[in-house]
Every structure is written in C-alpha cells, then in structure tokens.
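One structure is given below, encoded as structure tokens.
Left out: one protein chain. Kept in place: all the others.
What follows is chain A.
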Amino acid sequence: MSDQDEAWFDEAAGPLVRPYAVTGGRTRSDQFGLELITLVVALPSVAEAASLPPEYAKIVRLCQRPMSVAEVAALIDLPLPVIKVLLSDLIEQNYVIFRRAAPMSEAPNQHVLQAVLDGIRKL
C-alpha cells in the first residue's frame, strides 16, 4: 500500500502543484496578446531571480536570452495558458520584455524570407 502511495510522487504522476494553482486560478491573460512565437527575454539576472516566487524565478532564469512563449512552456513544463499568465505578470512588473511576431496582415518581407532561405541552406 505504501509502495503505491510513493508511486504517485514520480514524474509520471505530474506536478504536485496543480497547474492553475500557480496562477492563483487565473486562466486568461489577453492584455499583451502573447502568442506561441512571441519572443520574451528577462531583464533581471539569474542571481536577482532568486528573490522571486519559484515559478517566476524559473522563467527569469530560463529567459536570459530571447525565447518564444512556446519554448518557455515546453521547458518549464506547464501548459501554455498558465505560462501566458505568469509571463503577463512578469511583463506587468517590468521583469520581462516581449516582442510579437509580425502580424499576418503584413505581406511577407523579402529580407526576412531571403534570410530564412539562406539560413536553411546553410544548415
């Protein structure tokens, strides 16, 4: 019986803290329009992150270089909506800055497409 109890605490059982507990139950965070490939970067250093609550500190440590919202979610291992809430909190407090991808209404840009083409060829 106790073996079974212990088995609940492995990784396969999922996080012990429910995902939406870290957001205080909030599930929406539309004010910044964060999307999958919106890039984010943290302003505080790794050392300064120590004073933040754990989930926020993790994000700040991870985002020392530009990273997409999707990458943050994958690497922190929390669902996308949760990560968007946490990132929005960090943005509001000026711990994180973000940059949205070009809106789809804009025509594809020659410079960007040529750079992608050259970059793929060079791989």
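One rule holds in what follows: a contact is a pair of C-beta atoms (placed from the backbone, for glycine too) under 8 Å apart; a residue touches a chain by one contact, two chains touch by 3 or more; residues count from 1.
Quick note on the criterion: contacts and distances are computed from a predicted model.
Hidden from the displayed complex is a chain whose UniProt protein name, among "ATP-binding protein", "Ger(X)C family spore germination protein", "Heavy-metal-associated domain-containing protein" or "ABC transporter permease", is "ATP-binding protein". Checked against the hidden chain, the listed residues A:T23, A:T38 or A:S88 yield one contact partner: A:T38. Of the residues in chain A, those that touch the hidden partner chain are 35-41, 43-48, 66, 68, 70-71, 73-75, 79-80, 97-99, 101-104, 107-108, 110, 112-121, 123.
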